[in-house]
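Below, a portion of the complex is reproduced, with chain positions unchanged.
Which chain is which? They are A and B, in the order written, and residues in each are numbered from 1.
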Amino acid sequence: MGLEVCKAVDAAPDLDLVALIDHNDTLASAASAGARVLVDFTNPGVVMDNLKWAIDQGIHSVVGTSGFSQERLDQVRGWLVEKPSVGVVIAPNFGIGAVLMMQFAARAARYFESVEIIEQHHPRKLDAPSGTATHTARLIADARKAAGCPPMPDATREEFGGARGADVDGVRVHAVRAAGLVAHQEVLFGTAGETLTIRHDSLDRSSFMPGVLLAIREVVKRPGLTLGLDDLLA
Amino acid sequence: MGLEVCKAVDAAPDLDLVALIDHNDTLASAASAGARVLVDFTNPGVVMDNLKWAIDQGIHSVVGTSGFSQERLDQVRGWLVEKPSVGVVIAPNFGIGAVLMMQFAARAARYFESVEIIEQHHPRKLDAPSGTATHTARLIADARKAAGCPPMPDATREEFGGARGADVDGVRVHAVRAAGLVAHQEVLFGTAGETLTIRHDSLDRSSFMPGVLLAIREVVKRPGLTLGLDDLLA
């Protein structure tokens, strides 16, 4: 991911790549190169030290590294109190398409009688349903609950072994696994006489780059901690 | 269904509607009207008598009535021995699209590593998966077995409650239920680098008429008993 980010930044006309830091390099070189934003796709073992250093230096950060517990997030917030002009964006998913899919799904949820999720992935995936599908289902369930939606209609009386999929907070999720697939998700909303389908197809991680670039451009304008891309997608 | 058949026959330039027989009418009127083909969408209680009468009269039959056990089929075959020039077509489904979907699925089955079925129906449906989906899965399983295909790849280790759907003879089947849907089925084949999808959408039973007309045109050329539309779709 790191190398792809460097290529994407390098190719963006409004951004300059001033330093490329591998695990053998020190962060100091970023400071001496005049970095305004640090992009961190490292690992949970080193990311907190990197963030502490960047905040101390007054450098903004965009973080795609995983493993941020509530405790870690509170610690970052604490560091930022002392540097009120510094911004940090931490996001579990930089795919703008996936983030928009979830936003749209949450927004449509209250207006339809029924909604189900079909996610489709390559057969090497270990878990079913995917984390994105489960998260989308929960967003939908919350939106329906907040709007006071009744349970969805379903007259199924005879179900053969799991045909109706997994029930995630009342939203059915189906996981398809097949060679030839990469990572896809469809959210199907329906009400009498019409359906609305939101589908996201992800083919490779180059799809994360627009989200990383967006975060780089936005973090300099947003002091404090921003979680996820949602708020950046104006 | 009867009335729709009458309208469809009436509208076909190469066919004549010579009699319309309701439950208050006698079959004799069909004979006196010079019927060459009897179309029977009645019920299991009367269909055998109708068929016996038509075969005796030398009238061909197209039958969409349900409830044909192996025993009943043997009986029809017995009657036809005495009338070798008479044809009978009995089909559980006159939807040409659905029949072609199943044919194509059976034919593609051996060439792909993976295949899964996603069927989607209105939420008033009582069973899941649908009979068509189960039947399609079995045709695919048979074709894969005959070709010596290995099991499909699937690394799933953590599955949450039915997410992977129902296992029908080794083929995963997912049943979606939502308001706004009618009757839909997707068969997804995949192998490294490509997928092939066959999808059938049925909106109303007018879709059965082309199949009924096809059977009427073909039954006069096919003495003996023909089961299903498969053989008629040359």
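The working rule: a residue touches a chain if its C-beta (ideal position, glycine included) is under 8 Å from a C-beta of that chain, and two chains touch if they have at least 3 such contacts.
Source: prediction; values computed, not measured.
*Asks:* Considering just this structure file, the complete complex holds how many copies of the sequence, given 2 are shown?
*Replies:* This structure file describes a complex of 4 copies of one sequence.
By our rule, only the chains that are shown with their structure count from here on.
*Asks:* How many angstrom lie between the centres of chain A and chain B, each centre taken as the mean Cα position?
*Replies:* 45
*Asks:* How about chain A: which of its residues touch chain B in the complex?
*Replies:* For chain A paired with chain B, touching residues are 112-116, 118, 120, 123-129, 134, 152-168, 172-181, 188-195.
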